[in-house]
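Only a single protein chain was left out; the remaining protein chains are all shown in position.
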Amino acid sequence: MIIVMEPGANEDQIQKVAKKLESLDFKIVFNRGEIMTVLAAIGDKRLIDPASLASMDGVREVKLIQEPFKLSGRESKSEDTVIDLGNGVKIGGKNSPVVMAGPCSVEKEIDGLLEVAYAAKDSGAQVLRGGAFKPRTSPYDFQGMEEIGLKYLAEAREKTGLLIATEVMDTPDIDLISEYADILQVGTRNMHNYKLLKALGKTNKPVILKRGLASSIREFLLAAEYIMYGGNPNVILCERGVKGLDSHYTRNILDLAAIPVIKKYSHLPVIVDPSHATGRRYLIEPMSKAALASGAHGLMIEVHHDPDNAYSDGAQSLNPAQFKSLMKQIKALEGILTN
Amino acid sequence: MIIVMEPGANEDQIQKVAKKLESLDFKIVFNRGEIMTVLAAIGDKRLIDPASLASMDGVREVKLIQEPFKLSGRESKSEDTVIDLGNGVKIGGKNSPVVMAGPCSVEKEIDGLLEVAYAAKDSGAQVLRGGAFKPRTSPYDFQGMEEIGLKYLAEAREKTGLLIATEVMDTPDIDLISEYADILQVGTRNMHNYKLLKALGKTNKPVILKRGLASSIREFLLAAEYIMYGGNPNVILCERGVKGLDSHYTRNILDLAAIPVIKKYSHLPVIVDPSHATGRRYLIEPMSKAALASGAHGLMIEVHHDPDNAYSDGAQSLNPAQFKSLMKQIKALEGILTN
Amino acid sequence: MIIVMEPGANEDQIQKVAKKLESLDFKIVFNRGEIMTVLAAIGDKRLIDPASLASMDGVREVKLIQEPFKLSGRESKSEDTVIDLGNGVKIGGKNSPVVMAGPCSVEKEIDGLLEVAYAAKDSGAQVLRGGAFKPRTSPYDFQGMEEIGLKYLAEAREKTGLLIATEVMDTPDIDLISEYADILQVGTRNMHNYKLLKALGKTNKPVILKRGLASSIREFLLAAEYIMYGGNPNVILCERGVKGLDSHYTRNILDLAAIPVIKKYSHLPVIVDPSHATGRRYLIEPMSKAALASGAHGLMIEVHHDPDNAYSDGAQSLNPAQFKSLMKQIKALEGILTN
Partner (left out) sequence: MIIVMEPGANEDQIQKVAKKLESLDFKIVFNRGEIMTVLAAIGDKRLIDPASLASMDGVREVKLIQEPFKLSGRESKSEDTVIDLGNGVKIGGKNSPVVMAGPCSVEKEIDGLLEVAYAAKDSGAQVLRGGAFKPRTSPYDFQGMEEIGLKYLAEAREKTGLLIATEVMDTPDIDLISEYADILQVGTRNMHNYKLLKALGKTNKPVILKRGLASSIREFLLAAEYIMYGGNPNVILCERGVKGLDSHYTRNILDLAAIPVIKKYSHLPVIVDPSHATGRRYLIEPMSKAALASGAHGLMIEVHHDPDNAYSDGAQSLNPAQFKSLMKQIKALEGILTN
């Protein structure tokens, strides 16, 4: 940690900061410049909130040097994490990209879901995704089929052999959802729901953690850290676009550079959801290809049997035929990228 | 609702959209321009997700015309909502600004909290704020004193007569916290935690709803809508800064124009938290004054008995003497603004 | 254009708006809903600033329906624009991606530039890019070699047969730079420099227009419109990242979805500059591949003979060997993408 003192800081203020750090078992090196003094605090025997130093008199700025994520960071584990999702499907490392497809929401009739599930399976997807508990911006929007939706997903799994991924929104729902799902998902709006993250740390299910609506990569990895710190190492990160300055032509701004950045700083698998990131059907194909080209370990794609009549997110859903065509292109690209 | 068709949309596509809208009890007016056709759908007998229209073939864009918030909007209730917080303290409308002060976190020893509470009371604050359950970006940061913290707050209330406001992070905690607190708070990281918002709609406590880290004003009012839709009309909105492009000199960007915007579109009281918005002690005073000048119904300010040794957010906390001095200036300004 | 009146707007206000629009040769269709009236103004005989309507009493909002770009938009020209850059190099449409490589700045000694130019040529690049006039955030940073730099570039062209692209910052410099360069470039900081854009509309050189630091896609296409409106149809758009909420791990956020969006709305060629977008060398390769996968017509990549000692942007420059390796991967990818 680097503590930059104000140009006018006096010796008393400098010593007070140094003493506080020494009391926390840091070793202090003084860099006394002509204009200002900089203290380097070495060692992290104890974690300290930088803001508590920043508030001291005479301190201009406190700069962290080590990344604050321990378990999710490469520094603690250099080899890639590979997660066994079940059915022999593995994600991470050098494994082929895993494709998760399905409707935004599970709807009233199971037939549509089954149609999508069969199509997903036939086209080569490994996981069926679908929301039974839905976080919606407005209370007047469809809120999900809840347990009935979970039962439908389970039935689709039985019929197709696909794995099932679905979202958890609240700690009391974890047990119920875990009975049905193979993979739990934390939505973008709950990335900062730390109670939920902690509780998921106590389960043994793989967790797809979606990047927060406007979260930095550091906050994203710290959210993963919450789950891992709780005891569950099986976290799959999912880039799904962040809020940007221009939402006229795309819903969010898909941050594909985050893929190689995350792969540098973390050992966890990272996938991309081009559907929520862009919100436009015609962008799914180019952004899926770009996601793989940037190194993603998988894709999560919205597919609906009848997008025009979807309960939610129809505008960004592919129909089964479009998904099939996309999968062909993905397969072609995959061959090149892994060679 | 306005549905803009693509320049190349054919008659069949246009009619399909029109029929879908008519089936939902909308009346359709066709505007056929030389370049494109625009449909105006009048009436909102049923709410419809604009995205489900946007996904239909030939549709370029769907534009909402009415604001989507019903209960929190001015259109449903033109007079200002005034909330009785207890002890005769009223917030909203033409009432004097309510000041809520206290430490970011309730800490191990009660003495500091009591010191702040007495100072807050003496300086004219009406509410003591303090976190017992803490949402922290890192799992390694202090997570709060939980029930002990609530007991301390209750003791401070008994000794000073201040009202107590504290944060709820998870649905299972609502009952416990409600036993102690006069006002419940939803933190910025949980503004999109819809399960929590719904559950708070079932309580009868006033709720301070903090604006999400990067939420639009519309999303903010829709989050309030969730609480109101559940049956609890006592929502206090709190502007606390949003993420911006530059976090070098301030933690967030305080959006003070949101105050008059919210007062135009909503009848709910709206307060400002300059401490979290700026993250810098020297900015609390000017931003508190600016908040009142922009029309805020109240302020929430972090005060700590010993900011240098605060468990969290010391850098942005005032000490009791600084708070007293701020309150003097606020009082002077108030006289002018209410005349 | 759609004019949404306030719920409380009276008939007089509605008629005043209608009259103003009729006086501008718009045809008006009234949509009178239960809550508010919406006017659709059809025809664009004359362009009108929506803000002048928005200011009228009783108007809630004015929504544009047609995109405001005429010359750069697909609506005016459906086939892709292909620009002949010289030497038989064509950019846009189905042509192979054009690669532009070279140092951020032309430096004091010509040798380094020549080394890069030969390496670029050998690896298959078609254009040598290099700044002679440099826009730098600080006046204390290196400001460019100016005319000497242009002479160096011309010499490199003569020796390698590469085309030359370089930046113009100010209208009085256009003539001088045009004497040397094959392609003129407008930097991100000048995307809104309308006098410069207009003046470039009077030249007959191809212009690379970089997206503004935080510009929307609409503003970007309107900047192209300025050049085209002046008489120069040869505009190459360049996505180079926009400011985002997180600049910790990348300099900007590379908006690759902008590529297919621009290709949908405009017929102009669009390229990607991963060097400035990310600011990190290790991100150039994955982002170059992702750019091509998303459909870019070309790439602009910083290559320096000795990045550690570059006058500017060394951190994001490849050395010649790294560039050669990148080009191999690009070629492999290209084969798949064009099939």
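List of remarks:
For clarity, chains are labelled A, B and C in written order, and residue numbers in each chain start from 1.
To be clear about the criterion, contacts are C-beta pairs under 8 Å (C-beta built on N, C-alpha and C of every residue); 3 or more make two chains touch, one makes a residue touch a chain.
Nothing here was measured: the structure is a model prediction, and the numbers come from that model.
When you scan B:Ile259, B:Met300 or B:Ala315 for touch with the missing chain, the hit is B:Ile259. The hidden chain makes contact, of the residues B:Gln13, B:Ser216 or B:Asn319, with B:Ser216. Touch with the chain omitted from the figure is made, among C:Gly43, C:Gly86, C:Pro135 or C:Pro233, by C:Pro135.
Although one chain is not drawn, its touching partners on subunit B can still be listed: residues 214-218, 242-246, 248-250, 253-261, 264-265, 277-278, 282-283, 286-287, 289-295, 332-333, 335-337, 339. Residues touching the missing chain, restricted to subunit A, are 2, 4, 7, 29, 31-36, 38, 40, 42-43, 61, 63, 65-66, 75, 214, 243-245 (touch as defined at the top).
Considering the complete assembly, subunit C touches the hidden chain via residues 20, 47, 49, 51-52, 54-57, 68, 70, 135-142, 169-173, 189-190, 192-196, 198, 212-215, 219, 222, 225-226, 229-230, 243, 279, 281, 307-317.
Methods note: only the chains that are shown with their structure count from here on.
Of all residue numbers seen at the subunit B-subunit C contact, over half occur in both copies; the interface is built from largely matching residues. The most centrally placed chain, judged by C-alpha centroids, is A.
Once the centre of each chain is set as its mean CA position, subunit A and subunit C turn out to be 31 Å apart. In whole angstrom, the spacing between the mean C-alpha positions of subunit A and subunit B is 26. With each centre defined as the average position of its C-alpha atoms, the distance from subunit B to subunit C rounds to 39 Å. Taken residue by residue, subunit A touches two or more other chains at 214-215, 243, whereas all remaining positions touch fewer.
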